[in-house]
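Missing here: one protein chain of the complex. Every other protein chain is in place.
A and B are the chain letters, set down in written order, and residue numbers restart from 1 in every chain.
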Amino acid sequence: MRSTIGVLGLLAVLMLAACGTPAGGPATSATAAPAATTALAPATAMPSPVGGNAPADTLRWSLEGVSDLSSIDPAKPGDAPTITAINLIFAGLIRLDEKLEVQPDGASGWQVSADGTTYSFTIRDGLAFADGTPVTAGDFVYAINRALAPETASYGAPFQLGHIIGAQDVVDGKAKQASGVRAVDDKTLEIKLDGPLAYFLSQLSYPFTFVVPKKLVDSGVKWEEQSYGTGPYRVKEWKHGQALTLIANEKYWRGKPGIPNITLVFNKDSETAYQLYQTGELDIMGSQQNPVPAAHIAELQSLPDFKSAASLATRFIGFNNLKPPFDNVDVRRAFALAVDKKALSDQVLAGQVVAADRILPAGLLGTQLPISGLALDPAAAKAALAQAGFADGKGLPEITLAYGQEGDNETVAQAIQSMWEQNLGVKVKLQSFELATFSKNLDTTFKTPAQGLQFWLSIWGADYPDPQNFLSQQLHSDTANNNGHFADPQFDKLVDEADRLGDRAQIERRLQLYNQAEQIAIDKVGWLPLYYPKFNILLRPRVSGLAVTPNGLVAPDWTKVTLK
Amino acid sequence: MLRFFTRRGISMVFVLFSLTFLTFMIGHLAPGDPILVLMGPRQDTETYAHLRHLYGLDQPLLTQYINYVALLVRGDFGLSFSYEGRTVRELIAQGLPISFGVGGLALLVSLIVGVPLGMFAALRDGTLADRGLVALALGLYSIPSFVLIPLIWMANLAIFRAGYPNLPQAGWGTPSHIVLPVLVLAAANVGYITQLTRASMLEVLRDDYVRTARAKGLLERTVIVRHVLRNALLPLITLLGPTTAFLVTGAFVVEVLFNIPGIGRIAVEAVGRRDYPVIQGTTVILGIAVVIMNLISDLLYHVFDPRIQLTE
Partner (left out) sequence: MAQQILNLETIENTVRDERHAPGFFRRLARSRTALVSLTFIIAIMLAALIGPLIYGVDPTHTDFTSINAPPSLAHPFGTDRLGHDTLARLFAALRVSLLVAAVVETINILVGAPLGLLAGYFGGGIDILISRLADMFFAFPGLLLAILVAAVFGQAVTEQYGSTARLVLVAGSLSLVGWPLMARYVRGQVLSLRERDFVLAARAIGQSQRGILQRHILPNVAGLVITAATLDVVNAIVGEATLSLLGLGIQAPATSIGKMIVEATPFLAQNPFLVFVPSITLTLLVLAFSFLGDGMRRAFDPTGR
């Protein structure tokens, strides 16, 4: 008896201690002079300890969701944290600036042929790898062919670079070089496509075509551990399972980067990363895939560390169009009309996302043209269900919503599940999977629809800021990303035509076509868009020169990024 | 003695092989294709075939197992499925010393704290102090680490905000990074070491030979040191094996939340990614560790009390 009371007492003490600590809100700086100025501001930033663990020459950047990177080879970029690392070490022909527009990088300029199929890039004067070796057009040829080569086993390059003439031959092992890629001379790179692609330049911002030093790759299996390229930084040390340390590239073509060192810290758990940020052990935390945990947003919103931008991603529900019950468009419509997106984003997710009524994320090229989405309408939803022959949900097979274990998916799935029950009268089951297994299941759904999922919660973030990436690449009946085999001939026709309109003067028409296609996809429920996540991160005020864009943290110019 | 070692040796080898067999079979008979998992959403048949061949998955199951074991005895654990180009051996070599270090330290701390507490409780059996200690021990044990860790984080954060030097919330590299994880692991351990010491001391204290010693008029302190302690601490030795296992392997929650690149974290992540070579490798290594520790504790037991026969 007394022992039990003893334990209760202990727990009570712990409880009081926990409740008593002010959790969040403006933290007063109890530290000495250097922080005095911040103590006067109404909402002070999270204090960095005086002389403590905030090194003046190192930026500590957290990569969440991974405990290590499996590879930083630009030819096969894996997940988002890997791409963050790759973008610091390697670079390609062009880059995206803070407005997500194409800017020259390795190429100082380029020309496009009249028919839009041939691109001529001029390699920048004085461009060199971090070890001083000059970069030539031949190096880019090497990099592109390497990305396509079967030995490299890059899962995405063959797909994205597939329109380059001769690329498929390299992928199939029939050739060592793509005939469409050649170095006219040391300073000129020529790429020929099989047809005009409006978004080709945009695509080049993705790492596949980033240039890598051949002698580095040839140096052995462990070349990545000491890798360097034409990016602002190079690898200093890779402590597997802990952190990747980078040091400034003295030979960077723009000049010496403003911060001497960057440490990319691996944090599998976002909560851990958040805790580390709070005690001053990190300068940057949060990313698109793994933002600041929603649980803490309320306490952080007023702080200058908290940065938020709409991200170019759409969270949606995908449907298997070749398996009952979602092979019936009315059933899909019924489910779409029964979701209260406003409640989901405002209440369940505490306003941390933007409710979606269309497929293209807010702010993407093409969203200037309007769309009419499927707004919440329980009566219409029920009617649609009845129209499909399942009045009041009778006769429906057992329905399961699949989702991957990441972020707030479980909460979202549960919320929507209860919406369907309340608004549509249908009880849906939930099934969660580890991310890797979830990807595999999507693949099964694509290859053998009868054995695949019925519908699933998923997200698509822009590879490059173009509507093609969301429409043609996701919902064209022929594309490999169309896991649910959504097929509408009119949609296909519209996007096919739009994809080919490479001429800048035709941009209006191009966007018009995409707009019409998008409307079809909405009406026929190719996707059920839910919301656009906001890109919530914590960025310490001492870091200046980084811009928060929907595509992530972008440095317009690394030579101007500094630590105060 | 030799017979003991021989029989033990055979039994150890058997256990280890059956471990590999069990994991191997679970891994390869499981639903799902690890290559597809590895490749993610973007796939093509050529790369698939290539990878499948690279990992030897295109051969019959039994052949694969035999090949695996043949390499295993030579110390080659194979390639990891999810970390490209890295061998299982190197992953284990990275993580094992770290987990052992943290676990070993936690064991030490929990012994240093738990044994005296248990002794104190036993000597004060029945009093409020005793009951309080028992309750505290059980209480600490029953709080799961994933509840304890956020509480510790809050406390650490409060210390930081108050301006005092604080410990790192997570990470690895400096001596100060070891403190919190060891604290959490030791907390769970202290509970039952206290209990165990107390229980075993209580028994011994009531035993005849102790009463005899007291009747002989020996000082209480002599009684305790010379007679009680030696016998009371014996059960702790039997703990050595299983405790090592618990600390090293059950520590994965601590490793994940505190960002420690130890073998527990590697093993659990491997399960999530269906990285079977890593799963098999870590299971074997951890199995070896457990078996060796069991052997050592049995030997120590025999050394301390020769009456106790070495059983097979």
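Methods note: contacts are C-beta pairs under 8 Å (C-beta built on N, C-alpha and C of every residue); 3 or more make two chains touch, one makes a residue touch a chain.
Keep in mind that what you see is a predicted model, and the values were worked out from it rather than measured.
S.K.: One chain isn't shown here. Among A:Pro293, A:Pro467 or A:Gly502, which residue touches it?
M.R.: A:Pro293
S.K.: Among B:Leu51, B:Val115 or B:Ala188, exactly one should touch the missing chain; which is it?
M.R.: Per the contact definition at the top, the residue touching the missing chain is B:Ala188.
S.K.: Which of these touches the unseen chain: B:Leu108, B:Val147, B:Ala162 or B:Val303?
M.R.: Once the missing chain is taken into account, the touching residue is B:Val147.
S.K.: Where does chain B touch the missing chain, residue by residue?
M.R.: Chain B touches the chain not shown through residues 11, 14-16, 18-19, 22-23, 26-27, 30-32, 135, 138-139, 141-144, 146-147, 150-151, 154, 188-189, 191-192, 195-196, 199-200, 202-203, 206, 235, 238-239, 242-243, 245-246, 248-250, 253, 267-268, 271-272, 274, 279, 283, 286-287, 290-291.
S.K.: By the contact criterion defined above, which parts of chain A meet the unshown chain? Give residue numbers in ascending order.
M.R.: 1, 3-4, 7-8, 11, 15, 18-19, 23-24, 271, 293, 295-296, 298-299, 343, 347-348, 350, 400, 405, 410-411, 413-415, 417-418, 429-434, 437
Everything below uses one rule, namely that only the chains that are shown with their structure count from here on.
S.K.: Using the average of all C-alpha atoms in each chain as its centre, how far is it in Å between chain A and chain B?
M.R.: Their C-alpha centroids are separated by 38 Å.
S.K.: Which residues of chain B touch chain A once you look at their complex with the stated criterion?
M.R.: That would be residues 32-33, 36-44, 46-47, 50-51, 82-86, 91, 94-95, 128, 131-132, 134-136, 138-139, 150-151, 153-158, 160-163, 165-166, 168-173, 256-259, 261, 265-266, 269, 272-274 of chain B.
S.K.: Sort out for me which residues of chain A touch chain B in the complex.
M.R.: For this pair, the touching residues of chain A are 2-7, 10-11, 14, 17-18, 21, 23, 27, 30-31, 47, 49, 52-53, 67-68, 70-71, 78, 150-151, 153-156, 158-159, 171-173, 221-222, 239-242, 265-269, 271-272, 275-276, 278-281, 434, 436-437, 439-440, 442-443, 480-481.
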